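Note that one protein chain is taken out, while the other chains of the complex remain in position.
Here is subunit A:
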């Protein structure tokens, strides 16, 4: 199969099918409805099941049920609908169930609008639902990267028995690019002996639940979860860096914002300003290493976001006071332009404001 021209939302759906996901429960919401529509058409072709639930809350709980049987399952939404799923996501974490949840972020808060945004960063990286938890969050910047990360998301979910979030902004969901779905070289085998597919007198009953009435037992369960989160932090950090070797200033941006920022960087470099980029791909775990390696050499970091400044908090934690951290962002569905970002770089580089 050669390259095809697809919409970001369609790519997520097709990549999930390639990753062996045969079950999708969802509820349409702009700007990710094409994902739901594509799954409705595609899953019956591969012997899977698509079901449009009566609400986002119903959909995430259907995911819980399907995940309990050990199958690969997915749901998707956009900001307001994703908020509705939080209770269910917390249950998935508590019950240690693998699933992939996609959030194609739009302008908020509240009903907001249907334009691109990244303002759900706090929600996805700091837990989102109730209880002590984190979950892996992957943020692709191109449609080809969606192919790779959607499949990764399913693998990470199975590897750690955890829900995984795939996050993009509305632009990534709506834009079109050529993509190729290659055959996967190695597929890790996951033994799912915990799945509630029935016992045949061959062992203890299998129970999937997040309910743990005894305080000491629930604390033990939390300790186990924390150990798992530590393992994920150890093994599942993903990022890319550009032009860091000689950089005086480092931009930090993820998703489509990173692509806009790259153009601003190229222009600033033509003007002799040495700028680099750290592009977090996993938003949680946040890539701390490239900051630790650079924070004593650079003059400043600039976080660029389609939000009022959320990732900047993780940048500050990683930089830990070794260098100033500045910010440029647009909110409410406004996409920052290359010119605005370039102006910000030049302003910081000329020392006008840091």
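The criterion applied here is as follows: a residue touches a chain if its C-beta (ideal position, glycine included) is under 8 Å from a C-beta of that chain, and two chains touch if they have at least 3 such contacts; residues count from 1.
Simple rule for what comes next: contacts and distances are computed from a predicted model.
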item: Hidden chain of the complex, named as in its UniProt record, picked from "Paraquat-inducible protein A", "ATP-binding protein", "ABC transporter permease" or "Amidohydrolase family protein"; value: "ATP-binding protein"
item: Selected from A:7, A:72 or A:159 as touching the chain missing from the view; value: A:7
item: Chain not shown: contacting residue from A:44, A:109, A:131 or A:178; value: A:178
item: Of A:31, A:48, A:276 or A:290, the one touching the omitted chain in the full complex; value: A:31
item: Sites on subunit A contacted by the missing partner chain, in the whole complex; value: 3-7, 10, 14, 30-31, 34, 38, 41, 113-115, 170-171, 174-178, 256, 259-260, 262-263, 335-338
